[in-house]
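Rather than the whole complex, this shows some of its chains in their spots.
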Amino acid sequence: MIRTKTQLALAASAAVIAAAMAEPALAQDAAEAALPVAPETSFIFNSFSFLVHGFLVMWMAAGFAMLEGGLVRGKNTTMQMTKNIALYSISGLMYWVIGYNLMYNGVDGGFFGIPGPWSASDPIVDGAFEGDASGYAAASDWFFQMVFVATAASIVSGTLAERIKLWPFLIFIVCLTGVIYPIQGAWQWGGGWLAEAGFSDFAGSTLVHSVGGWAALAGAILLGARTGKYGADGKVHPIPGANLPLATLGTFILWLGWFGFNGGSQLALGSAADAISIATIYMNTNLAAAAGVVVAILVTQAIYGKVDLTMALNGALGGLVSITAEPLTPSPMMAVLIGGIGGVLVVLTVPLLDKLKIDDVVGAIPVHLVCGVWGTLAVPLTNSGTNFGSQILGIVSIGAFVFVVSFVIWFVLKMAMGIRVSEEEETIGLDKAELGLEAYPEFGRGSQSIL
Amino acid sequence: MKLIMAIIKPFKLDEVREALSALEIQGLTVSEVKGFGRQKGQTEIYRGAEYQVNFLPKVKIEIVVADDMVERVIEAIQNSARTDKIGDGKVFVLDVEKSVRIRTGETDADAL
């Protein structure tokens, strides 16, 4: 069998093979080529794209849970699982109760929409279809937008792991997913002032990833580092994660989910042009991630004389975040470059953060914030409809808004109820101290290991 | 020579090791154990049912030292392992008749 179009001429002559393939489509009259895609067909494609790409992004929630669950110590793993399944659930509810409408309902060049519970208002009631080719099922769009919120929230849980209390964390997530994310989202994707100012962020390097990163950074500053992470002498004491295959699985899940994240952000599949765009996005997304991994491997080998798997995993994610602001216009070569630089940035900023004594358990700030900024800045390199000024405006305005509001909320939570467990609880581990439930009771120091 | 066997709280291990290093103790052997004692495990709830965790994680340190070191070692362990809360653990001393370093065949004090 011959597997590509470039070989079609040959295929026509290879009669034996062609017969085996039995492609009745070839029999179609050339005249039909003029037949356009029916608008209802486009509507189905658009909706299905939202759903398929949406379930891929939903799957990223599992990816974050596994990545973070593998990079924390065994004594905090149950808590990490609890936080991650809770935050995905809260995101889904908050975005329905208030978020979606706050982000999209009548923003009209302004700063936010009219909040309130969302419900679908699809144009078709019954009978013949009367929508147009750019239409889609309202709920499919809701679903696709909703899973993005959860992504931003997942980033926060990784940075603050192993020391933050459960309930203040969840309260913050309520604020982040119900209010902070939707408001800044309204500025751009909701058609607010930033969109009018010419900012461009295709799938959310800034709107999703750096938002999670800024919220995490604010929390990390107020929360402080894990006990023992930084010695009195300024020495960094690494705290290795308990389960690296789990972290690797999480990274592969995220990589897979990212095809949905970037590909689905084309927001349509109703025309050949859309299909080509999405295909290009898949390719560029994969190239950028691959470059992130390879570069992280080469750079860690060069600097440290050995390869660091956790950096390679972060490198993949750094490449992915970097290409997210513009996965469509780059050539393959540019996608490799953008992703590769993401890989370098991750490897360099992980130790930098440690110098600043900002303790980011899983490297979420280097990956999502630093590479999110880089990716957003890189858009004008390949997309001629954009400019650096607008990009910087977007990065700074969203960064300032999210960081300041998050900082205030974290601060209020700290004053009101405390955000950090006691040192003794931290020593015992959050799983036993806060939840009374061990992740691996039979392994390591688990209470069932001798029974 | 004596074998000093200490049962301590796990998170005190590093402090104890440092205190012993300060005494120029050159070697020791550590193992994970579970302790049952006056300190009781928490009552936990799993899927709606209560249960008692009977055994608590402890660390056992075994150090063979020359007789004249015993008191200083005990003291160092006591000072570094104490939190003044129940469950801090014990130190036991046993007599050792012979020591051999496998690598060289040296014996007794030379083997430590």
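Structure notes:
Just so it is clear, A and B label the chains in written order, and each chain counts residues from 1 on its own.
Following the convention adopted for this analysis, a contact is a pair of C-beta atoms (placed from the backbone, for glycine too) under 8 Å apart; a residue touches a chain by one contact, two chains touch by 3 or more.
Keep in mind the model is a prediction, meaning the values are calculated, not measured.
In this entry, the protein chain formula for the full complex is A x3, B x3.
The definition used in the following text is that only the chains that are shown with their structure count from here on.
Centroid to centroid, with C-alpha atoms defining each point, chain A and chain B lie 47 Å apart. Within the complex formed with chain B, the chain A residues making contact are 427, 432, 436-437, 445, 447, 449-450.
Chain B meets chain A in the complex at residues 10-11, 32, 34, 41-42, 44-46, 53, 55, 57.
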